[in-house]
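Below is a slice of the complex: some chains, not all, each in place.
Each chain carries a letter (A, B, C and D) given by its place in the written order, and its residues are counted from 1.
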């Protein structure tokens, strides 16, 4: 039997360029070596992780060149890949319902989202935070043109907020960090708000690989689901944050990031109606806002077969709550 | 003129463009040089001597007419035809020894053989002590001698020399003239040497070609039918020297705009210094 | 040339020392926001931590290896291409316009293609670094070769130099000063690209991570440590190049 | 091989061939781009590279056409051109002055060069936080970074060009008691022209290169932004259009530089 290297990509990177990430079950799988353990007894199968600074786009390129077999990727980049005709399958949710934060510079006078009108706002275009931000703005009667958008990456955002070059910024854990240091104020988060404002992400597989190696695919998904299960067990909360800390993100930040959310809610791998409808909406919105140029056909993209079989075999049916397209829990 | 024609120059004309207007450097030059002959060329500054040598060496092929070497048309440079340039043209990044060794680059000799030849030629031109010096450490005459060594070391069939001894003192010059003549005599190299020293031209040449300037033409060819070794102080040589000088003199008169022109220029400019002094 | 080495060294450190002093003063007096300009002490402590706890030198080693490998490849290929372009008119006319167009395109724009051909790993980074060194070396070598003195070229023709000899004996040596400048630029830009590669290509060990991390954590002390190390290494590489240059150009008459 | 490396030195033949060769070689310059285009065509038709990575030429053509028609391309090109021009002008001028100063004075070199080299080696990425503190994230930041891109090659090339001026010419100036300015104008600069132009060339290249980095940083317009944005959005056709425009503009600038250099170095034209 010929040796196989399974190339797994991750559309993010740890602090210090550490090849780790945090906040998702995929990050748990990486840090806890779930895949490696899964194939520990198969000397012919090797796992190779690649963490991408360039995030989403680099992952798409990797898929296009057959350089990646599986990858964790945010919603907008994966939809963009899908729109350009990449042959991929969506295998399971990972890092779904991630919150988005809005921080205002000290003394900017911004207290509410409505105050953003006409101000200089940083966000990182083309990432899943971009679409989420637009939705949040829209919910408060603003569109992208009502504010001055500055396209900044997360490090640039931090520096610009600190030096008050911008008035506010949409972002992620880096904003919690900044607020903790007293350099900015978090004035809004999607957490606790309408779950439809949240961002989604998942593990994507390359179709050709899946078709060629269905059994391996199943075992990969099994491993991810095991990681999701462990990440969803509340008693593991301290251990989980400790594991994710390998990425360099301080534990208190993670605690804040996951406060008021159950681990199971955030780490659910389910491809439920909420998730599917969210992706569908992103696709429509993405096109509307000019981020995606073609219609995205999502039919047949979601491939829950492996996920379901894993859940079945691992006895995790009903372990995670599934939600309807309206954001309400399914009364299953 | 005992042997056959070695270098055959026929109706050669060479024009240059200077500021958009044509300058005829050589006009309808014809000259046959026999194998083993020693031809010297004299002529006013700018009359086309260097141009002619470059054509003969095959370095310049944009001329009308024809040039042949041993019956074959010259279409480019060849190791059979060597040239010593008017300026030394040493490679500044090579030591003197390595500069001379360039002449043997394509001689197909062994390393030891090359080394021996280079050393011998450095000694010939009195530069043994400077084998490892760089060109910028040489005096003008020393650089010229290094150039001569480079031209000689390969012993070409035909050697063109462009004022090779121009920057040398009388004694060194005399010595090197004799060395050159000895080499020529023993190896039967066909030599074509440009010089401004009429004595040198008469002393070394079988024939002295006198050129007239712009357009460069052959005014006269003065044969030197004297046996060798020649006596530098002999009356016969002196007579020939005078013939050549005379010929040069008329030549210059024939092209007045070429020579420094009006003899009394100095007087005309004499007042300048006071003008400058007044202005300063 | 009479200026003693120690005097030159003293001159060389004057500005940096002044700069450090100005920095320390503005940090202490609160003239500058300490979040942007940390105090020297912070930087020193951070440096100590990075060296002793975080294996800074090992990371540096990775970057250096990558840099040197890429630089060599870029230099050798650059000199080769420049030689071809400078000495062959057909090649010049054929290739130069395209090269001149392509060289304008940012290194970053090549990343997708580089990762297609060379993957995400070490190879791709080395290619990226090589590309950064390649362009200045081609340009400078080309210029140098083209300005070889016409009279020496003629000597070469008279001596029937082969193409090889012509290149080795005339064009390369006379292009040497120019190539040296190209090498200096190549060193500078390949070192920048070494860091860039760590930023733009997939992750791996290396010193660039330090600056990136500092930037991302908004830890300016860490950024400064990175900046110091990067500057120092680049500077040392360039000093080495200078030593080599003055050896290769020893034939040049010294300035008086 | 020997014929390929046609001797650079045969004045006559050169001159005679000049007119004909200009036409022939003008076309020759298009051969390689045409070949690349052909290869691209075949590669995308045969699917050697994924369509997402290398979209077929006609798609790129259509994208370009649309972007031109909508005025989008012109707008982005205009923004970038302006930034590059300003940054490059500042950087290259500063580099010229610095290069001259270092090139002429050993003392200045001793003082400035070490610091300069160390600075040159530090990635812009590292400077940005500090720079932002001083100049914000606006246009100034971008222009400073572009200027730095031109400064380094310009300085080093000017300096080495000046150092390369033959002492025998410098000595003539000394004998004629030239002042600093005369020495510069009459000897040093003309002698350093080829090297300086190489500096200008590479400086320009590097300005463009920095532009992309800068527009990646904090911008919503310009060719660099198109490149980065296009990649982010996986619109490789847009990326390729931006690359081609950058290449063309750069190429045109290069040609302009060639012409200028030829004009300045009139004396060389007839030499070979």
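The criterion applied here is as follows: contacts are C-beta pairs under 8 Å (C-beta built on N, C-alpha and C of every residue); 3 or more make two chains touch, one makes a residue touch a chain.
It should be emphasised that the depicted structure is a prediction, and the values quoted were computed from it without experimental measurement.
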Query: Written as a formula, what is the chain make-up of the whole complex?
result: A x1, B x2, C x1, D x1
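The working rule: only the chains that are shown with their structure count from here on.
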Statement: Ranking C-D and B-C by C-beta pairs in contact puts on top C-D
Query: Cα centroid separation between chain B and chain D, in whole Å?
result: 47
Field: Interchain centroid distance [CA atoms averaged], chain A/chain C, Å
entry: 38
Message: By the touch rule stated above, which residues of chain B touch at least two different other chains?
response: 136
Field: Per-residue multi-chain contacts in chain C, two or more chains
entry: 33, 36, 112, 116, 154, 157, 162, 199, 208, 212, 215, 218, 253
Field: Residues on chain D engaged by chain C in the complex (per definition of touch)
entry: 1-2, 4-9, 21, 24-25, 28-33, 36, 49, 53, 106-107, 110-115, 117-130, 133, 152-153, 156-157, 160, 163-164, 167, 170, 194-195, 197-198, 201-202, 204-206, 208-209, 211-213, 216, 224, 227-228, 231, 236, 239, 242-243, 246-251, 254, 271-272
Statement: Interface with chain A, chain C side, in the complex: residues 33, 35-36, 111-112, 115-116, 119-120, 198-204, 206, 208-210, 212-213, 215-218
- line: chain C residues touching chain D in their complex are 3, 7-8, 11-16, 19, 32-33, 36-37, 87-91, 93-98, 100-109, 112-113, 116, 135-136, 139-140, 142-143, 146-147, 150, 153-154, 157, 162-163, 166, 177-178, 180-181, 184-185, 188-189, 191-192, 195-196, 199, 208, 211-212, 214-215, 218, 220, 223, 226-227, 230-235, 238, 253, 255-256
